[in-house]
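All protein chains but one are shown at their positions in the complex.
Order of writing sets the labels: A and B. Residues in every chain begin at 1.
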Amino acid sequence: MSRRARLLLFTAAAAALAVTLGAGLAGLPSFGGQITSYARILNELAPRQRHVTDVVSAITFDYRGIDTLFEEFILLGAVAGISVLLRPLSDETRQLPRDKAPDRAIPPPSPAVWLLAVFLSSLLVLTGLETVTHGTLTPGGGFQGGVILASAIYVVFLGTNYVTVERFQPAPLLEASDGVGASGYVVIGLLGLLAGASFLSNVVGLGVTGNPISGGTIPLLNLVVGVEVAGGFAILASEFLDQTAVIRTRRR
Amino acid sequence: MTGVDLAVPAPAIISASIAVPLAGAAVMAGFSWLLPRWARDLIAIAVALATTALTLILMASSAGHPMIYWFSGWRPSGGTVIGVDYAVGPLGAGMASLAGVLASAALVYCWRYFDTARGRHHALVLIFLAASVDFCLTGDLFNLFVAFELIAVTAFALTGYNAGHPAPLQGAINFAVTNSLAGMCVLMGVGFLYARTGSLNLAQIGQELTGRHADGLIVVAFALLTGGFLVKAAVVPFHFWLPDAYGSAPIPVCVLFAGVMSELGLFAVIRVWDTVFSGLAGVSRPRMQAVLLGFGILTAVAGAVMALAQIHLKRMLAFVTMSHLGIYLIGVGLLTPLGLAGASLLVIGDALAKSALFLGVGVVQHQRASVSEIRLRGRGRGLAVTGVTIVLGALVLADLPPFVSSVGHALLVDAADQADLPWTEIVIALSVIASSGAVLRAAGRIWLGWGADERSRPDTGTDDDPGEEARSGRLRSVPLTMVLPPLALLAIAFGLGLGLISGLAEHATAAAAAFSDRAAYAAAVLGPHGGPVPAGGRVAVPASPAASAGGVLTDLGQVLAALCVAGIALNRRAVWLRRALAAGTGWLRRLHSGLVGDQVTWLAAGLALLAALGQAALH
Partner (left out) sequence: MSVLAYGVVAWLFLVGIYGVVTSRNLIHLVVCLSVAQSATDILLLEIGYRAGGHAPVFVSLPAHLGPAVDPVMQALALTDVVVGAAVTALLLALAVQVHKRAGTLDPDALRATRE
């Protein structure tokens, strides 16, 4: 289709879709009104039954834990897929960035930038760990904390250079953490099965509400997801950085 | 008939059917650097075969009554569903087993095919398999969405595998953009239904909607959910991504896509219809039938016509796949258990045949460094086994008796007769004849050297694809792991048709009847709060349809007609016919521009159309 024809067809379709969506949205209960009984039941039950204060975490890792298992594998699949898509191909080679003028060294990063990077990345790691481990008590959890942890690597890259970053994250370690995180979730799920209950049942001791360790398997799953997400995003960082800094077309 | 008694408790098997492939995938993704090459292939194949075995056990043991399994132990409390459930039935478990068989065949084929990715493609295939199993077994609408997205994410990555060439990359982009928009539509539909009914469980949503009248919100939810799944199922006008993706994805990946991924889209359409929307008051069944049949017929015909116009073998098979998806939609769209049973058996038989075709084309590409029918003319000598495989595959697609697809076709014909729509059978027959004829024409040109020498014809459209082996300069003799899987798949199709499982047609019909029974499903899932269980009626299966002489003659006639089409296509004197057809269908070909902007525009237009039609059918 010519661009004009495409635009005409789209305008017509968009107008029709606007009407359609409008009709659908008009049927929704009024904004800010009552919430569903499913939600109300969970808000009442979760703190009592699971000894957690963050109900969203309880839903994510307990009541609807099987959804999160597949969500975790969406991330694993995406990371594996990107590793496949960005791998060095047969006409490419890996070559560390080197200064073309052999008699000069790459100037080291300025002390101010370096200091800022150290400070920020430490802060990010601490925040990330806090978010992961307190997922049962306050908003947060494995996914959110894992991303914060992984972003520390970007800060290190910005403050130093590629070679330093590579030294901090050997590829097998990252892949292993990814794999451990993903299989850890499955293993914890099987624990429930072994204990005679359903897959992903919460069979570990529930602890006292308000303690960092409470909620049974929920903090364990948080930890495991945090490991997987952090490892996954770190792999992503390394893959995209490789494409810009390291992978070059092979000169025949 | 009651299910099979299991020595191992059912919860273990149900959990294992997803835990095994997921754990296998995690090991492949995280620890493949530890394992030698042969170990990775072996473990992956073993995991896929184990998953197939588990889902087959589930299929056998759930015949007669669905097995409901609540994850994390959260059973419904006071009539409200709190947790997520699996509702295992023979139809769903059967589709999951099909996914397992195809994944195993693809992984065996991969043994000597992928070499630069160090085990990550194993992880992707195993995750794809786990997600397909979840998709087929789940009873929760949001879990269905999550599985839908997981299948999609692994599929996008696998499509773009040969990342060194623009065609797979473009195919992957078109696939990813259109299908992630489809996922967004599905999620919006889920949100709308939750807002109205307060639940994410299929049975509970259906129970809440039973007897209510469909207003704007319900119609829009229907359009968004069905539209999103129809994108995955590559139904016109949501299908434009399919030839781009299937035509450039690696061969073993095409096996998975063509055999089971798109069919899962149709599975979701009928699943959501049967459990959620079919109980609405004021639903006009004839109009809904007409809507689905309309989409199915358009897809079947367009796919067949486009298949005839292709010389790129993989794109041709992509359009053949699309045409058959239209036929399954016709079967599903009859909205009767018999139609659904016929479509299911057709899906199984055709999946085995299409996979054999793709794998055969892969062998040709491996050995002759081309997928262009014109360039391969006469170069099939020395690949006799593959030639037989491809011809046989095309004939099975044309419903050659006694393969299982002819059993399915017979059931579908009976369903159409029962629904007073015998003219749909003609549409089905013509589409099948045309699409199989295209493949047979290609086989005739490649192996027998028939047809005019058209190498001087200017190359338009998608370029030829010499395959990774030729590009890397390593042409070896074709390994057994590439030749045997297609034959094995065809053998399974043959065995099933001959009666490997006795009473296949009856089992399929019973499974479809259980699948379509909304009230019984709600009662099974929700327990005593699900309302009274109606007396189950048995769906009458016409006596031994597969053996009826009329059915066999029709199928043989289709096969002969397909061969004739191939012959006419190759006949030098029929060139005027070919030119006329090409001129008449040029507009259709030009629409398939491969540009993602066009494809998304058609998606938007299709959604709007579906909403309008849904409004008419649900009132």
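Please note the rule applied: contacts are C-beta pairs under 8 Å (C-beta built on N, C-alpha and C of every residue); 3 or more make two chains touch, one makes a residue touch a chain.
All values reported here derive from a predicted model rather than from experimental measurement.
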item: Contact partner of the left-out chain, one of B:I173, B:L430, B:L556 or B:A612; value: B:I173
item: Given B:G164, B:G294 or B:P402, the one touching the chain that is not displayed; value: B:G164
item: Contact with the hidden chain (one of A:F143, A:F157, A:Y185 or A:F199); value: A:F143
item: Of B:A105, B:L144, B:L187 or B:A511, the one touching the omitted chain in the full complex; value: B:L187
item: Interface with the unshown chain - residue positions in subunit A; value: 3, 6-7, 10, 14, 17-18, 21-22, 25-26, 28, 30-36, 38-39, 42-43, 46-47, 53-56, 58-60, 64, 67-68, 71, 74-75, 77-78, 81-82, 85-86, 137-139, 143, 210, 236, 239-240, 243
item: Touching residues on subunit B - with respect to the absent chain; value: 142, 146, 149, 152-153, 156-157, 160, 163-167, 169-174, 176-177, 180-181, 183-184, 187-188, 190-191, 194-195, 200, 243-244, 247-248, 309, 460-463, 589-590, 592-597, 600-601, 604
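Please note the rule applied: only the chains that are shown with their structure count from here on.
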item: Residue ranges of subunit A touching subunit B (in the complex, touch as defined); value: 1, 3, 6, 9-10, 12-14, 16-17, 20-21, 23-24, 26-29, 36-39, 41-42, 45, 62-67, 69-71, 73-74, 76-87, 89-91, 171-172, 175-180, 182-183, 186-187, 189-190, 192-193, 197-202
item: Partner subunit A, residues of subunit B touching it in the complex; value: 11-12, 14-15, 19, 22-23, 25-27, 29-33, 69-74, 77, 80-84, 116-117, 120-121, 123-124, 127, 130-131, 134, 140, 142-143, 146-147, 149-150, 153-154, 156-158, 160-161, 163-164, 192, 194-196, 198-200, 215-221, 223-224, 471-472, 591, 593, 595, 597-598, 601-602, 604-605, 607-608, 611-612
